[in-house]
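Quick one: the structure is below, and I'll ask about it shortly.
The complex is shown incomplete by one protein chain, all other protein chains being positioned as in the whole.
Each chain gets a letter, A and B, in the order it is written, and its residues are counted from 1.
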Amino acid sequence: MIDVTLISFFVLAVASVASALGVIFFRNAVHSALSLILTLLFLALFYLQLGAMFIAIVQVLIYAGAIMVLFLFVVTMLASEASDNEQRDRIPWQRGVAAALGVVLVGALSYLLITGATINANVKASGANSLAATVTKQGDTQAFGLALFHGFAFPFEVTSLLIVVAILGAMVLGRKS
Amino acid sequence: MSIPVSWYLVVSAIIFTIGIAGVLIRRNPLIIFMSIELMLNAVNLSFVAFSHYLDSVDGQMFVFLVLTVAAAEVVVGLAIIVSIFRTRRNIDVDDMNILRG
Partner (left out) sequence: MTNLTVWILALPLLGFVILSLAGRAMARPAVLTVALGTTGIAFLFAFLSFLSVHGTPPSSPAAGDQVIYTWVNSGAVGAGPNANPLIISFGLLLDPLSAVMLMVVTGVGFLIHIYSAGYMHEESDGEFSRFFSYMNFFIFAMVLLVSADNFLFLLVGWGLVGLASFLLIGFWYQRRSATAAALKALVINIIGDFGLMIAIFLIFKTYGTLNFYNDSNGTIGVLNQAAPGLTTTAICLLLFIACAAKSAQLPLYMWLPDAMEGPTPVSALIHAATMVTAGVYLVARAHAFFEVSPTALLIVAVLGGLTAIFAASIAVFQLDIKRVLAYSTISQLGYMFMSEGAHDYSGGMFHLITHAYFKALLFLAAGAVIHALGGEQDMRKMGGLRHRLKITFWTFLIAALAISGIPPLSGFWSKDEILGSLLAHASATPGKTGDIFYLLWAIGLITAGLTAFYMFRLVMGIFFGRYRGSGPAQHSEEVEGTEIEEHIQGHGGFYRIYEAPAVMTIPLIILAIFSVIGGWIGSFALFGARNWHPLETFLSPVFTNPAWSATPVASPAVSLSAQWLSTGLSVGLGVLGILGAVALYRKGFEYKESKNDFYQLVFHKYYIDELLTAILINPLLWFGRAASQLLEGDVLDGGSRGVAWVFGRTSAGLRRLQTGYMRNYALAILFGVILIVIYFAVRG
């Protein structure tokens, strides 16, 4: 009997890798951006499959929604001049080397992961710390929120500072000098 | 049958490497940026996978933080690209090579 989870995993894996390849191989930047949106959606599905509901929603909303809109906006703004093939590549050998090194990296990482990566039961959370327990008790989003505002309150606040700085930086850079 | 965690990680590694290849091969900074987003998302995938398999919410926390950082980075990065484009009318990264020895 064929497992639905297994099938969905393979479908998602192939789809996301294919769309990721599309990001870097489309000549037109708009196509690349659309392909990236597709990749992000597939990843959101992965998250759903892994039970991370809140993250999946946020992925769609923030990445596919906000960030990619920004990307598309800039791409269309610069599109006419922003074609990759206006000039000859000055370091053509880099493509071959990069591809070769990429294959080596994927090979080495896959080898390591397949042979070595197992989850040690000792490091698994259990009891009240367990995510599954909290989710069944309070629901997914509540579990996330509780963790965020208890254990991760300080990083969260620092993030807000980071965003303020980023906004200021973008304003300064965007000003007409 | 449950899927081993390493499968997710292999997918993550492949997408990450595609991101690297994009950075190395493409000359349009916008596409390089998108490749970086790919790399970030690949890492996010492994975080969520770990979160699931370790039955802990911490991995999702990291994803959440990476998301915000990525948003901030994109905002600033795109602003820089736009301001470079304003002055140079050209955004080929290979033209930005005044550090050549």
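Note that a contact is a pair of C-beta atoms (placed from the backbone, for glycine too) under 8 Å apart; a residue touches a chain by one contact, two chains touch by 3 or more.
For clarity, every value in this text was computed on a predicted model and none was experimentally measured.
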Chain not shown, its touching partners among those shown: A, B
Residue touching the undisplayed chain, where the options are A:15, A:30 or A:101: A:101
Hidden partner chain, residues of chain B it touches: 20, 23-25, 27, 93-94, 96-101
Residues belonging to chain A that touch the chain removed from view: 90-91, 94, 97-98, 101-102, 104-105, 108-109, 111-112, 116
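Please note the rule applied: only the chains that are shown with their structure count from here on.
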Centroid spacing, where centroids are CA-atom means, of chain A and chain B in whole angstrom: 7
Residues of chain B that touch chain A when the two form their complex: 1-11, 13-15, 17-22, 24-28, 30-31, 33-35, 37-38, 41, 44-45, 48-49, 51-58, 60-61, 63-65, 67-76, 78-83, 85, 89-92, 94
Touch list for chain A against partner chain B, complex: 3, 5-6, 9, 13, 16-17, 20-21, 23-24, 29, 32-33, 36, 39-40, 43, 46-47, 50-52, 54-55, 58-59, 62-63, 66-67, 70-71, 74-75, 77-78, 81-84, 86-87, 89-91, 94-95, 98-99, 102, 105-106, 109-110, 113-114, 117-119, 123-126, 129-132, 134, 143-144, 147-148, 151-152, 155-156, 159, 162-163, 165-167, 169-170, 173-174
